[in-house]
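As you look at this complex, bear in mind that one protein chain is not there, while each of the others sits in place.
Moving on to subunit A:
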Amino acid sequence: MAYSEQDILAGLAEIVSEETGLPTDAVQVEKSFTDDLDIDSLSMMTIVTLAEEKFDVRIPDDEVKNLATVGDAVSFIANAQS
């Protein structure tokens, strides 16, 4: 089943909230993982791995540095599942 970008954002927000303690509505597409959400490199790998499991996609380690914003991650996951 392909997830819509809206579903991916909602799922990602749950994962980020679980990892960081931030409310899910703080996780918006324009937010930067590092600058706005204060997520460090190891937390980012946790979020990426949980997202891989949740959305059944592969996010290569080399790709993670390109996922600057929540929107970048949503787009990558949306494209990766198609």
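We take it that a residue touches a chain if its C-beta (ideal position, glycine included) is under 8 Å from a C-beta of that chain, and two chains touch if they have at least 3 such contacts; residues count from 1.
Rule of thumb we're sticking to: contacts and distances are computed from a predicted model.
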Worksheet item: Which one, "Beta-ketoacyl-[acyl-carrier-protein] synthase III", "Ribose transport system permease protein", "Dihydroorotate dehydrogenase electron transfer subunit" or "M1 family aminopeptidase", is the UniProt name for the chain you do not see?
Response: "Beta-ketoacyl-[acyl-carrier-protein] synthase III"
Discussion item. Considering the complete complex, identify which of A:Ile8, A:Val27 or A:Met44 is in touch with the unshown chain.
Written reply: A:Met44
Worksheet item: What residues on subunit A make contact with the chain left out of this view?
Response: 40-42, 44-46, 48-49, 61, 64
